[in-house]
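A protein chain is absent from this complex, but the other protein chains hold their places.
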Amino acid sequence: MRISEVLKWVLLVWLGAVIAAAFFYVRPAEGFIGESSRIVFFHVPMAWIAVLAFLVSCIASVMYLKRRDPKDDIRASVSAGLGLLFAVLATTTGSVFARIMWNAYWNWDPRQTSIAILLLIYAAYLALRGAIDDPERRASLSAVYAILAFVTVPFLVFVVPRIYWSLHPDTIINTRGANEFDSRYTQVLMASLVGFTGLYVWLYTIGCRIEVIRQRRRQEVL
Amino acid sequence: MTDLMGIMVVTLMIWVGLFAYVYRLDRKVSRLED
Partner (left out) sequence: MSRLLAEALAVTAKDLRTEFRTRIALNALGLFALTVLAAVSYTVGPYRIAAEDRPFLLAVLLWIVIFFAALAGLDRSFVKEEESRTAPLLRLAASPTAVWLGKLGFNLILIYLLMAILVPLYCILMGYSLVLVGGFVLILVAGGFSLAVITTIVAAIIARALTRGALFSVLSLPLLLPLLIFLIQGTTGAADGTAETVANSLRAVVSMGGIMTVVSAALFPIVWSD
């Protein structure tokens, strides 16, 4: 078996083990209500992938504007699609978590706000792509938008929480503190992060290959 | 305890199902490429 084949099966076992461990290897963490801390093992990696996918999309966009290689545009759009998927998953798991912990599905704390805006950015990017017919124009305009959108991300991640604190200290949800305790907890969380990243990479490569085939088909028809 | 077991089983099933779907997709794409 080739190495890529082996890796896929490793991924299956890896994430399977993470799921089992999330439920039976770790005890529920302190500071969390009931078993809700277990959601974190899935929610945090999903959010991480949503941001990573966006980063990949932006780098591909910059590359496209530099060398005008259609493959870069494919990379940008595939990653954006995956990013949207993971952002939706992260938002959903996050709001389930928020419901358990603070009795409200949504309360606009900085982190929820950030993921919501990331969701909007993805949706806007894909809407833009959908609205332009000409492939080259679509590629360059969406690349420009991806870069513009990326500029706002550091502000969301770093500045908004700090300003928020002074106005709404009671709504700041700080789950980081609870994570420092159990070493098992961090082990499983790290393992989950690695596993999800592997899943993203796999989906990303498949997506790019599909797009390349689709474009090749279109060329052949023409 | 059994509730937790139930959620875990469902999650595992979702994961295995998802994996199978993506794996088959991967195979199909490989075939189309060659």
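As written, the chain order gives the labels A and B, with residue 1 at the start of each chain.
Assume a residue touches a chain if its C-beta (ideal position, glycine included) is under 8 Å from a C-beta of that chain, and two chains touch if they have at least 3 such contacts.
Predicted, not measured: the structure shown is a model, and the values here were computed from it.
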| item | value |
| --- | --- |
| Interface partners of the hidden chain - shown chains only, full complex considered | A |
| Selected from A:17, A:100, A:123 or A:212 as touching the chain missing from the view | A:123 |
| Which of A:104, A:131 or A:190 contacts the chain that the document leaves out | A:131 |
| Chain A residues that touch the omitted chain in the full complex | 65, 113, 117, 120-121, 123-124, 127-128, 131-133, 136-137, 140-141, 144-145, 147-149, 151-152, 155-156, 159-160, 162-164, 166-167 |
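Criterion: only the chains that are shown with their structure count from here on.
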| item | value |
| --- | --- |
| Separation of mean Cα positions, chain B and chain A [Å, integer] | 19 |
| Complex contacts: residues of chain B adjacent to chain A | 4-5, 7-8, 11-12, 15-16, 19, 22-23, 25-26, 29, 32-33 |
| Residues of chain A defined as touching chain B within the complex | 8, 11-12, 15-16, 19-20, 22-24, 35, 202-203, 206, 209-210, 213 |
